[in-house]
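Just dropping this structure here.
With one protein chain removed, the remaining protein chains of the complex are shown where they sit.
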Amino acid sequence: MKRVVSVGFVLMVAFTPVFAGGQGEAGADDGPLELTFWTSHTPPDSITLAAMVDAYNASQQAVRVEMVQVPGSETDVAQLMTAVRGGTGPDIYMLDRFTVAQRAAAGVLEDLTEVMEAVDPALPDAYIPYAWQETQFQGRTYALPFDTDARVLYYNRRMIAEAGIDPAILDSANGPITLEQAREIARAIDQTDADGNYTQVGFIPYDIQFSQGWHYTWGFNFGGRFADLDAGRVTPTDPGVVAGFEFVRDWAADMDPQRVQTFISTYAPPNTPTQQNAFLTERVAMKVSGDWVLKWLEQFTPDLDYGVTYIPVPTSGAQPSTWAGGWALVVPTGSDHVEEAFDFMRWFAGEPGQRMYTEGTAHLPTYAQLMNDDALFDGDHEFFRASLAFASSRPPLPVGALYWDALTRAFSSVTLQQEDPATVLQQVYDEVQPQLDQFLPLQ
Amino acid sequence: MGIIRGRNLRNGLLFVSPWIFGFIAFQVYPIFYSLRLSFTRYSGFGPPTPIGLDNFRRLFSDPLLWKAAYNTLYYTALAVPIGVVVAIVLALAMNQKVREVAVYRALLYVPSILPIFALSFVWVVFSNPRYGLLNHLSRLVGLPVIDWIGDPRWSKLSLVLLAQLGAGGPALIFLAGLRAIPTELFESAEIDGAGPIRRFFRITLPLITPVILYDIILGLSLGLQVFTQAYVIASTGPNTMVGPDNSLMFYVLYVYRNAFQFSQMGYASALVWVLFMVSLALALIVFRWAKSWVHYEIE
Partner (left out) sequence: MHTSSFTANRVSAKRYVTTGIVPRVILVLMCTLFALPFYWMIVTSLKGSTELTVFPPTLWPRDPVWRNYRDAVLFIPFLRFFMNSVILAAGATIGAVLSNSVIAYGFSRIPWKGRDILFYIAIATVFIPFPITLVALFDIFARLGWINTYLPLIVPAFFGNAFHMFLIRQFLMGISHDLSDAARIDGAGELMIFSRIILPLMKPALAVVAIFAAVNAWNDFLSPLIYLQTQELYPLSIGLQFFRAEHNIAFSLLMAASTLVVIPIIVLFIFFQRYFVEGITIGAIKG
């Protein structure tokens, strides 16, 4: 026994460096300053990000940035929160831009206003205005805008033709089709097996598992407004938003919400890899999604015959809609190298970085000058660039992520449980508004 | 004598002092520390701001909290009785007098020590409506195909079924209980003409009631803290809900999100205190209720 105990102590001593590991790396030597950059992006986008980091490191001698992929998603930043709280956070983090105000309010982000003004006071003008606005909280700058994106309708020509419909009617040159038309096409494509379960479907407008059929997509599509910034209110009960929710409820009812859910958990269960995306495996003929899917199609299913067009509109002749999101670069609280981090961010979110990213991932730049560079946009990518002209964006609220989550819940209870849109959206208001009240007036 | 008693007290306390220290540092202090935090707004960054009872008021207008509480109680209410019954059935089977019984015991027990984070992955694949074995077998025998994870009506039961893979642990405890029953009791009952079913309800069941109580209390505690399965199966990706229609949003998961995703440590502390009170209350109720049916004496 004694032997076991003493072995135990030896092990303890041996592992002490491990126990204390990750506690900050001293850089007293003459090498370049080491900065850590965390992103929750996954391949294929993260591959381009890594190439950009390499390019930055090669461009100068003073700083070496190391990129680390961390778990997380758009609104899940638990790894960042816990690390920053523990004093082991990164120097730069890539954050979903519409949540910048909320994270700044929580105290997780460094205020970059002074650094920016010292380096380049004209920087705000270099970016698309809505993207810049999303980096602000109470009049201060907490981020630099990175990419943006737009949502369109992807359609599978083969599947539509096999259902006896000429896919040419979806051609974007003809303008948007109506939701009514979309419903007819979709019905013709739906197929079920002996159990009555779908084996292929035409279109699930509200799917968020393998497409981008979010509440914002349909709320904007029906002309809805999600917040009144001047009055400091969220407006989930806006008639347009309610109409968008009613539309998805009716669509779900028509398809049978539970059968749709079963389709999703069969062909797009939790943990599905990208190459098994239901549109890529040709289980679904139409989906709303963003520019990044262009690269997926190119990489995983180069033979798939698809097209992109406007998101179908409620009434014939209505203006098409879409919305733009995107990411931002921030410096988490506690970084000792805000200035060096900012220099990296300026490169990464500036002309050289965003150019590489646009080329590599088919996302859209927020760096205004790049939007005019025709060489960056070829083929279907051009359609996305043009879509930005009529794109909406989510209101930049200090409760952005909370609002998103509450809307997501309401959306699912409307589609899956067929609850009344006006009622659940009122609940969203009751839940979110008191949290927003803490930050009034909004600047 | 007094000297010995004093020395024993000193030595005794000295020997158990690591536990006393750990108990205070890792249990008592954090519980009261979170009570203090529950009256504040605290993001984890900067000092906590006192806000009185606001966090507790917010509990009532937080629809997701009620959903999480409902889901957790629903899960526990299913998992505890099903768990007890399955464990007893397993124990009865493990108690059969066949020569190679040790092999069966091992096979039934092993799943209970396997990591739930890995079993959860297995469950996703196993229960897939189309490609999973579970539904394939249902299809073969003509049972309806069920979307075990994707259907909010079934998803919680599905996790209860997953938890039954762990029934081998409690089953061994029941087995020990069964083997402690004197065989003469069965022999005399058999002479009196009692069949096996009657013998089970008249002799076996009453005599293992203490184990049942233990299992219920432990199951209650485990049910209220269910986390990993739901996290692994349903809490990833851009979809911020846990399971379809949040049907797998459990209480501790909600605490985790508030504390570590939304940086609302104050509100999370209030949530934790509610959980503490509810679990204490439930345990007391069960102990109370148990007085009427637990037999402690083996005559």
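Each chain gets a letter, A and B, in the order it is written, and its residues are counted from 1.
Here is the rule we go by: a residue touches a chain if its C-beta (ideal position, glycine included) is under 8 Å from a C-beta of that chain, and two chains touch if they have at least 3 such contacts.
These figures come from a predicted structure and were not determined experimentally.
Engineer: Among the options B:8, B:61 or B:188, which residue touches the chain absent from this view?
Structural biologist: Once the missing chain is taken into account, the touching residue is B:8.
Engineer: Just name the one of B:66, B:117 or B:201 that touches the chain not displayed here.
Structural biologist: Hidden-chain contact among the options goes to B:117.
Engineer: Among B:88, B:159 or B:224, choose the residue that contacts the chain missing from this document, as touch is defined above.
Structural biologist: B:224
Engineer: Can you list where chain B touches the absent chain?
Structural biologist: For chain B, the residues touching the absent chain are 5, 8-9, 11-16, 18-23, 25-27, 29-31, 33-34, 37, 44, 90, 93, 96-98, 101, 104-111, 113-119, 121-123, 125-126, 130-134, 136, 139, 165, 168-169, 172-173, 175-177, 180, 211, 214, 217-218, 220-221, 224-225, 227-228, 231-232, 236-237, 252, 255-256, 259-260, 265, 268-269, 272, 275-276, 279, 283.
Engineer: Which parts of chain A face the unshown chain closely enough to count as touching?
Structural biologist: Against the missing chain, chain A presents residues 1-2, 4-5, 8, 11-12, 15, 18-23, 40, 42-43, 46, 68-71, 79, 82-83, 85-88, 271, 273-276, 281.
Heads up, the rule we're going with is that only the chains that are shown with their structure count from here on.
Engineer: Let me have the rounded angstrom distance from the C-alpha centre of chain A over to the C-alpha centre of chain B, please.
Structural biologist: Result: the chain centres lie 36 Å from each other.
Engineer: Quick check on the complex: what are the chain A residues that touch chain B?
Structural biologist: 73-78, 81-82, 84-85, 106-108, 195, 197, 208-209, 258, 261-262, 264-267, 269-271, 333, 401-402, 404-405, 408-409, 412-413, 416-417, 427, 430-431, 434
Engineer: For the complex, which residues does chain B have touching chain A?
Structural biologist: 43-46, 58, 61-64, 121, 124, 128-131, 139, 144-145, 147, 149-152, 233-234, 236-241, 244-246, 256-257, 260-263
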